[in-house]
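Below is one structure, written out as structure tokens; comments come after it.
Only a single protein chain was left out; the remaining protein chains are all shown in position.
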Amino acid sequence: MVSRFFVPITAVLSSLTVLFLAASPPTLAQDFASNLVIESTGRATTVTVVEAWAGAPDLTYALVPRGTPVPAPPPGATQYAAVITTPVRRVVSLATTNIPHLRDLGALSTLVAVDTGDYVYDSQVLERIASGQIRQVSSGGAIDLERVIALQPDVVLITAFGPDDSVMSRLRQAGIPTMVIADWREADPLGRAEWLRLFGALLDRNDQAQQLLQDRAQRYLTLRDRIAREVAAAGGRRPTVMANGPWQGQWPVPAGESYMARLFADAGGRYLWEDTTGSGSLFLDMEVVLARAAQADFWINLNFDWFTLEDVRRADGRLTAFAPFRNGSMYHHIRRVRPSGANDFWESGLSRPDVILQDLAWILHGPGVAGTSQPTYYSRIR
Amino acid sequence: MITLQELRLGYGSGPDVLVVHEAMELPEHALISLIGPNGGGKTTLLRCAAGLLKPRGGTVRLRGEPLYGPGAISRDRRARVMAVVLTETVFPAYLRVRELVSLGRLPYGGRDSDAAIQRALAYTESEYLARRYVGSLSDGERQRVMVARALAQEPEILLLDEPTSHLDPPHQTALFQLLRCLVESRVIETAVIATHQLHLALYFSDLLVLVNRSVRQGTTTELTESGAVAATFAPHTNLGLDTHRGWFVPEAPLQS
Partner (left out) sequence: MKTSLPLRLIMLVPVLAASVLLALVLGSVPLPPKDVLVALFASVSPGEEFSLATVIVQQVRLPRVLTAAGAGGALALAGLLMQTVFRNPLAGPGVLGVNAGAGLGVAFVILAGVGAGLAAPTVTAAIAGAMAVLVVVMIVHQVVQQPVVVLVLGLLFGYAASAITTILLAGSAVDGLERYVQWSFGSFALAPGAGPLTLLLATLVITVPLTVVAPRLDALLLGSSYAESLGIHAQRLERTLLLTAGVLTGIVTALTGPISFLGVAVPHIARGYLHTSRHRLLVPTTVLIGAILAILADLLARLPGSEATLPLNAVLAVLGVPVVLIVVLRPRQGGVQT
């Protein structure tokens, strides 16, 4: 009896709350992320993942504390993409980028499974995989649904590329809550780092997440401003930067509005394709790259299998024509890698744009400006 | 039995292969050979008469009923009157002779199959082959079995396209003999054979149809004695037809 009345009452209340919220700023400020919206209404929180893939509808998730009823869906949505009971105790993560968030919030013990340990850098996670505390639910590139279901997770963090993502739909049928993580869609480095906030909400550690995030943003912005001042003091000259390497006949470079392009710019570099639009990659011919970048000051980010200058020469003799090759100013994020191919740049690095920016400052302007004697992720290629 | 009128035959968008201005008839109680040079249109004419090639112009009638066009005889009925032995030699991996012959019963929806199949095998003296796979037969055996398959349709007319081309001489003769027998014993009313075996055609046929882009029809004696047979094949060479043996020989004696 009670619940029969309770549901409509909460529905009315929550719609009133929404009306009220429309007039006042949400309780958790959103600063940089464009694909993530977190709203707290009373005890329940809704998380909306925007444009999880190109043309995706808003995916709205209800994060409901254990033992409280599920609030009515937001206006406009007929139902939640999933209802997740918080704080989550059993998490399955199908992407390595979720690991640093869980670790930084001290919640690695909630991680019960990853897709595969092959690309994991984090040593604690690797130990837990070895000891069987964390299971691997994918092999041969495919997710084994029955192993996921058997783990009875509170949430499975997936990467979906379309509404018919089969892992998502099959897990939903099996009654397992999934959540689409679309951090990779963020072109803003701080925006991507901000997905930590989602894990704060999932783990009920909002304040801790907020604190970490604020520190990182602060460090990033302070360093960016300091670099800008240094560049201005040096007469405004910014060193030129080229990126990546030829791959199967094409040379993909980050477009002018992409994640790496923004980092290069904030690090006071003149990225040679900063005038292009788009947040993805441009696929260029080597001639075009030569024409624009033969005299570049720095060459940052290389092919995954280049560790020495000799590797570069062997890949294509023509690459020695680029000035950074001859001047020894080629840098790659290979300081933290494992023989399996795991690279911490793609793991913790994505949650620490402040550290990447520091590395880039170290490369482009030296230890003084960077404020560190050693980069974290990058090494010079010899 | 079959009457053909003012035919114009060809394939696809190609030129006419054969044009027949007059009316011609393939009568009952006869073994009829279609004779003529390569590319003259024997196969084309045979396929048209069999209901397998729609003419560009003209009409083909089976006992007065049109084979093509509006009011044409139904496919099933046509298949119960006419059967063919063609040059195609694609054979399935696992098909036994009896099964192949039983395909001839399709136009009857499988009615009275066993008796008809048995008779067809008996006429062609191939009962002993019944359980063999078609792929294991010799060329001679296979051709007999293909005739048996056609006979299982209990047709009135049997049309054969170069049935002897892969056979050795005794088997060639034996096949013509079989067809002659079938006509004489009234198992079939008419046999129409497109063939290059001029000697066998002259020996066994009641009627000849000379096919070389046009058509001329007559009895064997008529056409050989008038020189029409020789003219169909070799109008401008120094070869002459030995009308008794059915061979072309040089007109000048051989130098020894």
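Letters are used for the chains, namely A and B, taken in the order the chains are written, and counting of residues starts over at 1 for each.
Keep this in mind: a contact is a pair of C-beta atoms (placed from the backbone, for glycine too) under 8 Å apart; a residue touches a chain by one contact, two chains touch by 3 or more.
Nothing here was measured: the structure is a model prediction, and the numbers come from that model.
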Touch with the omitted chain, as defined above, among A:131, A:248 or A:277: A:248
Selected residue (touches chain absent from view) among A:167, A:223, A:241 or A:300: A:167
Which of A:145, A:290 or A:309 contacts the chain that the document leaves out: A:145
Touch criterion as defined above, residue of B:4, B:84 or B:215 at the omitted chain: B:84
Sole contact to the chain not displayed, among A:48, A:136, A:208 or A:379: A:136
On chain B, residues whose C-beta touches the chain left out of the figure: 47, 50-52, 74-80, 82-84, 86, 88, 90-96, 99-100, 103-104, 106-107, 110, 132-136, 153
For chain A, the residues touching the chain missing from this view: 53-56, 136, 139-142, 144-147, 149-150, 152, 159, 161-164, 166-167, 169-170, 173-175, 184, 248-250, 280-281, 283
